[in-house]
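Shown here: the complex without one of its protein chains, the others still in place.
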Amino acid sequence: MSLVKVTIDQIEVEVEAGTTILNAARIIGGNIVPPAMCYYSKLEGSGGKCRTCLVKVAQGSAKDPRPMPKLMPSCRTLVQDGMVVQNITSPEVMEARKAITEFLLINHPLDCPVCDQAGECHLQDLSYDHGLADTQTVEDRRTFAPIDIGDKIKLHMNRCILCYRCVMVADQLTDHRVHGVLGRGDHCEISTHILKAVDNDFSGNMIDVCPVGALTDKTFRFKSRVWFTKPFDAHRECTKCIGKVVLWKKGDEILRVTGRKDKYGELEEFICNDCRFEHKEPNDWQIEGPRKIERHSVIGQNHYEKL
Amino acid sequence: MAQQILLKNSDVPGLASFEVYRKLGGYASVEKTLKNFTPDQVTDEVKKSGLKGRGGAGFPAGMKWSFLDKSTSNPRYFVCNFDESEPGTFKDRHIGQLNPHQLIEGMILGSYALGARTSYIYIRGELFYVLRIIEKAIEEAYANGFLGKNILGSGYSLDLYCHPGAGAYICGEETALIESLEGKRGNPRIKPPFPAIVGLYDCPTVVNNVETIANLPWIMNNGAEAYAAIGVGNSKGTKLISACGHINKPGIYEIELGLPVEEFIYSDEYCGGIRNGNKLKAVVAGGSSVPILPAELILKTAKGEPRLMSYESLAEGGFETGTMLGSGGFIVMDETTCIVKNLLTFSRFYHHESCGQCSPCREGTGWMERILHRIENGHGTMKDIDLLVSISKHIEGNTICPLGDAAAWPVASAIRHFRQEFEDHVKLQKCPLSK
Partner (left out) sequence: MQNNTNISEFNTETLELVNRIISRYPEGRQKSAILPVLHIAQSENSGWLSSETMDYVASLLQIQPIEVYEVASFYSMFNLQPVGNCMIEVCQTGPCWLNGAEDILAHFEKRLGIKPGETTADGQFSLKAVECLAACGNAPVIQVGIEYHEKMTTGKADELLEKWQSENKCSHTNPYL
């Protein structure tokens, strides 16, 4: 594989040809990494939709140094040798990101106080970093009634940002997708159309890939704020998946089981519903030790650092 | 009388039938081309003609063809974009309805040049009656050996089919059209890759507008030089202008590019002036998405030169004082028109047609419509006017496909040129022009 040089916010890095700007930035790490609400490295075809990761390409490549005329989605734009990218060093990018954040919020219910995702919500993080203090909208927000899709997953469509990740999970991890994006424009919704249970061994991963509180774990519903639970790495012998999970405990009680996520909130491995929903007893699991959660959520960051 | 390439025989009765079309010299270009030209030579002719895409973007057609990936053994596809839906634009319907064989003849030439063995005409679902006319014409073309296996003994074979849409402006965007043709939602694809590399069924594909394709027979019959001799500057050939709104003679006109706008609006040969002897207030010159211009800027450029119906002249002055030729949808408004209300209908349109895939367009188009609704109905504030400008600016350039720009430009330009009218709505707390 040939290597190419790319400069992002004045930091130079060498990456394999075919790498996206976003992944090149993740190799550098730190605060120059653009936020990504829809891209998910393990889901083919994801990205390009939310537009939060837009960056400025100030120089296309060494060969063709012209700047790209528009801001580019860093998750879907491949680096070229000699490319120069501006993320947090571009006022234009920061203004666009602020605007995108606002777009994502104008129809969001802002119901964090009653949302199970609070504390590990990527939209919360985004708003904290790029949101306005006040709203500029006066109209009613779009609303949908929460529904159960299957007996273990709750769908709060009001909170959805239409990243399509859960649709891709169903397409790429399961045999028969029964839910999808219905409607058009701002009437789009995640739905099964006729009440159908999303029922297969890997459907629970839809919860983990959801960047917001649109898909939540019914077995954990209103049990605790996540920042009052302690995460532990644990594993078990499982015939369906790798069996490596994070247990979220309060005292001795296992309140929730999730996959293990990296610092960008992406699952390291997808896990099966058996591990996720059916094993909540301490002796179901070999506990490896406390899981260090990377600085991530506005609410979560202080707490986990103390663990 | 201007050169007529597309409308020449429009009033000949029965033009839609093979017999009449053939008698008038139809399909001669296919005979000539399959005999005397290699596919690459056809592409070269189209390149030399200077023909630009007539759907709105104005990208040189021959250059678009030359991007087609010919290195793979995959099939290649040629697709006609007949999803005509841009408000103010109704020229393609005219071709499909009255002169379907000229479109088919062009499809054969384009398919031959690109090496396509199967081609599709994607036609908006509302125009099903036109689809039926074209399907009948296709049947006749098969029966007479111009479609199907071994056309005219040339060894070249082509199948041509119509495909109906079902109500979605976004499918006029070529990658959304391809998705729709594949039986999916009309969500535009994220580019690159472009269709010339990865298009229909992941194969190299060219998508061209109806009018673009209908020009091909004339170009092959008369030569690229003859086509390039028509027009002005880089605006070669003729253009169909569909004129509507407050004019005496709404309709479809074929002009030689370079015609003065003033002549187009006021001459009896074209629009015949403003209805009821009213004063011209504003024009949207190239379909609803292009910037609106007030009378003084559509008739003359900011430099005081006469504005011409050409790609360059209409764009003169950039978006500050100019606009675009776009699709040729020419919407004329007289002094009685409320610019805010007209804009509200455009914004409602773009809100309705947003696919919902990317957040600026999905959320921003509806937001703009709601604010305009408030202003038009007397509930707006001065801050709302600036907010509209800011939303439009934040949508523009930040979306997956050009629908975002198409929604943003009308808003930005209406406020740029008619700010006073927006402020009057706010001050009076009602529409100053409402009855």
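Worth a mention:
Going by the order they are written in, the chains are A and B; count residues from 1 in each one.
In the analysis below, a residue touches a chain if its C-beta (ideal position, glycine included) is under 8 Å from a C-beta of that chain, and two chains touch if they have at least 3 such contacts.
If you're wondering where the values come from, they're calculated on a predicted model, not measured in any experiment.
The residue from B:R54, B:R189, B:H246 or B:R374 that touches the chain not shown here is B:H246. Although one chain is hidden here, its contacts on subunit B can still be listed: residues 75, 84-90, 92-93, 118, 124-129, 131-132, 159, 161, 163-169, 180-186, 201, 242-246, 250-252, 284, 288, 329, 331, 333, 337, 341-342, 345-346, 348-349, 352-353, 355. Listed here are the subunit A residues that touch the chain not shown: 176-184, 191-194.
Simple rule for what comes next: only the chains that are shown with their structure count from here on.
We define each chain's centre as the mean of its Cα atoms; on that basis subunit A and subunit B are separated by 39 Å. Residue ranges of subunit B in contact with subunit A, taken from their complex: 168, 185, 190, 351-360, 362-367, 370, 387, 390, 394, 397-400. Across the interface of their complex, subunit B is touched by residues 47-52, 54, 69-71, 73, 76, 95-96, 99-100, 102-104, 106-107, 136-137, 139, 161-162, 181, 183-188 of subunit A.
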